[in-house]
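Missing here is one protein chain; the remaining ones are kept as they sit in the complex.
Per-chain residue numbering starts at 1, and chain names A, B and C are given in the order in which the chains are listed.
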Amino acid sequence: MPPQPAPPRTGLWLVGARGGVATTAAVGCCALQQGLIGSTGLVTELPPLAAAGLRDWGQFVLGGCEIRAGELPQAALDAGLPPALVAACGDELRAIDQRIVPGVVHNSGSAVDQLAAGDAARRFDTPRAAVDAIKHDLDRFRESERLERVIVAVASSTEPPTDATRLPDSWEELEPLLATPHDCPLRASSLYAIAALESGCGFVNFTPSLGASCAAIDQLAIQVGACHAGRDGKTGETLLKTTLAPMFASRNLEVMSWVGHNILGNADGRILSSQENKQSKLGCKDAALDALLGREPGDGPQSLVSIEYVASLGERKTAWNHVHFRGFMGVEMTLQVTWQGHDSALAAPLVLDLARLLDASSARGERGAVGALACFFKNPVGAPLEGHAEQFAALLKHYAGRHSAEASDH
Amino acid sequence: MPPQPAPPRTGLWLVGARGGVATTAAVGCCALQQGLIGSTGLVTELPPLAAAGLRDWGQFVLGGCEIRAGELPQAALDAGLPPALVAACGDELRAIDQRIVPGVVHNSGSAVDQLAAGDAARRFDTPRAAVDAIKHDLDRFRESERLERVIVAVASSTEPPTDATRLPDSWEELEPLLATPHDCPLRASSLYAIAALESGCGFVNFTPSLGASCAAIDQLAIQVGACHAGRDGKTGETLLKTTLAPMFASRNLEVMSWVGHNILGNADGRILSSQENKQSKLGCKDAALDALLGREPGDGPQSLVSIEYVASLGERKTAWNHVHFRGFMGVEMTLQVTWQGHDSALAAPLVLDLARLLDASSARGERGAVGALACFFKNPVGAPLEGHAEQFAALLKHYAGRHSAEASDH
Amino acid sequence: MPPQPAPPRTGLWLVGARGGVATTAAVGCCALQQGLIGSTGLVTELPPLAAAGLRDWGQFVLGGCEIRAGELPQAALDAGLPPALVAACGDELRAIDQRIVPGVVHNSGSAVDQLAAGDAARRFDTPRAAVDAIKHDLDRFRESERLERVIVAVASSTEPPTDATRLPDSWEELEPLLATPHDCPLRASSLYAIAALESGCGFVNFTPSLGASCAAIDQLAIQVGACHAGRDGKTGETLLKTTLAPMFASRNLEVMSWVGHNILGNADGRILSSQENKQSKLGCKDAALDALLGREPGDGPQSLVSIEYVASLGERKTAWNHVHFRGFMGVEMTLQVTWQGHDSALAAPLVLDLARLLDASSARGERGAVGALACFFKNPVGAPLEGHAEQFAALLKHYAGRHSAEASDH
Partner (left out) sequence: MPPQPAPPRTGLWLVGARGGVATTAAVGCCALQQGLIGSTGLVTELPPLAAAGLRDWGQFVLGGCEIRAGELPQAALDAGLPPALVAACGDELRAIDQRIVPGVVHNSGSAVDQLAAGDAARRFDTPRAAVDAIKHDLDRFRESERLERVIVAVASSTEPPTDATRLPDSWEELEPLLATPHDCPLRASSLYAIAALESGCGFVNFTPSLGASCAAIDQLAIQVGACHAGRDGKTGETLLKTTLAPMFASRNLEVMSWVGHNILGNADGRILSSQENKQSKLGCKDAALDALLGREPGDGPQSLVSIEYVASLGERKTAWNHVHFRGFMGVEMTLQVTWQGHDSALAAPLVLDLARLLDASSARGERGAVGALACFFKNPVGAPLEGHAEQFAALLKHYAGRHSAEASDH
């Protein structure tokens, strides 16, 4: 009997490959491949999606880029992952490490500039030169690993906000700016996006940075026939907000103020605590509330979100939310929520899920922003602002062909 | 020009008419009729339902029954409602008071027996005699107020649990038991249900008591062509649970334990604190969790719900919830929620909404349990167990002909 | 029988007389004089102090100054005080209003400048001129009301921090600077202090502003034989901190971080939300923690305090505190506290208590900072940094001659 041909494979290229999220994703993927951990935390392992013909974990090959020196097994221990698990995945982690190349720093802000002190980062005179270098990395990855498809996932440090008013609306106008650094406000996350799409890869932006979240880059995706998803993984406070706000709306309760205070102590928290990058995170988090509450834009509640770096907490992000609302006859009431989550353990499985789902979208030939992935993001592209339950129903419908009514009986 | 004919009217018959929920509903309805309060807290005033042709507040006439002496304006002040509002509604409240008749006590448990010490309560030798007396009250109400339709809403004190194993499954078998008290485990809430349905009224059970929530009484409703909804208004902890549990399910997070501790200080709280009635409330609240989490029955988390009477809190019910869950790689996390609600202010508008919606269902000729009203109840009859968002989408679809995708852009 | 001579009287001069704290103090004092409210919230009504011979409420006469127009009864309603109580105190409040004169604005920061737009504020070319004008007001108050003693209590809006490095250590050096505005960094709160002390009044600084909290002004107090107390009334988060931190210290638990997030919606909250004034509040709140935890200065936990203005909350200040600590064998644990207080209702009785106690200190001839009043302040002058229980024991000992062991059996 002739040997079984090897199953086709998809590459997952992690940008920020030794960061908390990417490292946890890498260890998790290895552990899944070896059957060391269960499916908890993985959306694509829920019954309707598990039956939807997505690629197996064994068909994924990881690689990526970083701007800091280091080694994955040590990064995994630093991220607080269980030493026994890290040890069991040691060989495969070291293999992934071999596939991590120097990342690109461009317009990334002072906090990232400080991280990128050593040789592990590359800088280029023009955005175009950076894009071409990244494309070169992706091509090499695809060829050397004999990958059918590649998904690029940005999980690098949050960049400062990009001035969107300076961006043209069409790719035709944006593309030439890549040659003239002073006219081009794009930061590294968007250069990764452009490189991925121009190379025909799927692109995921797990960060609050701009990435592909502008009309011109979306147009590029549609033109080249690639797909993308983003922006900013929804893992804590916003997950709660998109879940709870529709409840208030469904009861016609008038939310007067919604205050969120977030404390965390990992590297992402340190970057976010630098004032310029903080704005980027806060901006993303406020956007949806009025819509979720069924209020006219600007007519909704006072909304405040603050984020502070508290070293002792490490990955244990704690979010306190205080909602002050009015009911029948004007009676005032409050809801308080305290979420004590593990940042990377919440985020990493979503990166793996997104790789699997965007791989399926790529295989089906979808192009542009995949709105059906909205439930994964704080600031979804390609989808209207909806509650989490509706977003989740849309996900199941898109990938498992299920209607919301059926969704609940898995 | 000939005089405009008076618009047709619907009666709302409140059982437990001077209790916290019913009194607040009565004051609220008067205040709405006079334009003294806004629509906050009323589900049927949300844009899609406000446009669905439901009857106006001015078309509703309130009446009901009680087992305690008292007067509505004073009951309203005791319930902590704003004195100025109560005063402004004084005439109409006194008119409603004229339409409150003595209630029926039957098998209602010792806590209710103590309430019903004076003449305001009636007792009968057989359930059938009680049913007939209630039907007589309803007929008089309909005729004297020239009502096109009548909705009966039970908002009386929680009864002890009814032993459902002693109930036959068909109306044919249950009906004869009404004549033989010792064979009939039904309590007053179910007698109100039978009387309402036999009289062709719509029936709402806002309490955890049995009411119409058994196969035989549902069969009666279908046979006579009347409709009903229940059981146990969803106003606090369970509203949160049906909202939050699907979020955990959608992320494949493993909830290990869910603890709820409720403290409140109103009359309902005092009744609930009596051990036999407590069981009824706790029973209702636990049922849905496994289903909402997508777990096999019995395979879900450890779930504990406790309720304590804390006099100083009055209507201010405070619910603390602690959810302990596991994510990717088994990492443990927690969510804590503190809900500080005003019990009657949350409940009363739902009673009014239910009257309006069940009136529309009656007009359309719906029969049996109206599952589309599930979002109002802790333990809905006639509907599968679903998350709150899905229940709310079903409500809009049923009454406003809207699909969930449209639901969010009101 | 000859007529009983009128009992001697003490004046309480409120700076910021129509603000939330002062207005609540004024209504409270009137209500106490008329027996309309009980003693809850008043420290000086605790048994040991009630028996300590302090002046009765009836012996106090209120007056003060303001920079905003307005009338006390309306200010009281705006502060959310019960309308019936305000009405019952109407005559006396109007009498107090007659004794409110225009306040002095000097170096008070832009937020206060905006408040002081109308004629109700006075400005002077030199600090000395302002001081003399204030002294004139105090003299008139004393004479026209035939007061034996006068206590000045600053409850005006928080000023920006004063640059203490520019202040000389002795009164001899500071006094001449009052004539030369450019060399004198003092703000209005300190000019009120100087005027009060030079006039022989007792002085209370209930605000985080500098007031008398510097060596040179303390020296003035000692020289003239007047006494003072401050700084920044301890009503919420710091009350908890000075209570809870010693508990951690007593168990040798290692607090790693202490995060406080405060939200409130009154006028004080609006001023504090202006960045320059915020610093003053935050500065005061952080100082004591290391000492309370028994740690070397700077060697204590990471400490973060944030304050946000949330309009819907009004006087209802909500403080969330998150304490992350380590115990035996390095095990990590947390304590979370949510305090939902009514700002002015907590503060106002303390202002009255301080007037009563400082009046007694004045009568006894105490001079300089009265450290025994430390338990009332976030940043006490004249006392070592101690836990709240120790401060309270010191209070009882000083004014009631009691030792801590007896303190608990009142």
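As a convention for this text, a residue touches a chain if its C-beta (ideal position, glycine included) is under 8 Å from a C-beta of that chain, and two chains touch if they have at least 3 such contacts.
Worth saying up front: this structure is predicted, and the values here are computed from it rather than measured.
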| item | value |
| --- | --- |
| Option touching the unshown chain, where C:53, C:176, C:225 or C:384 are the choices | C:384 |
| Per the touch definition above, residue among C:186, C:239 or C:272 touching the missing chain | C:239 |
| Which of C:17, C:227 or C:346 contacts the chain that the document leaves out | C:346 |
| Residue touching the undisplayed chain, where the options are C:12, C:26, C:42 or C:151 | C:42 |
| Missing-chain contacts mapped onto chain C | 24, 27-28, 31, 37-43, 45-47, 81-82, 85, 239-240, 243-244, 246-247, 249-254, 291-292, 294, 326-331, 333-342, 345-346, 348-349, 375, 384-390, 392-393, 404-405, 407-410 |
| Positions on chain B where the hidden chain makes contact | 256-257, 259, 261, 263, 301-302, 304, 306, 308, 310-313, 318, 320, 322, 324, 336, 338 |
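Keep in mind that, in the parts below, only the chains that are shown with their structure count from here on.
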| item | value |
| --- | --- |
| Overall pattern in which the protein chains touch one another (line/ring/star/complete/other) | line |
| Centre distance in Å when chain A and chain B are each reduced to the mean of their C-alpha atoms | 43 |
| Where chain A and chain C are represented by their mean Cα positions, the distance between them in whole Å | 49 |
| Chain B and chain C, separation of their C-alpha mean positions in angstrom | 51 |
| Residue list for chain A, restricted to those that touch at least two other chains | 336, 338 |
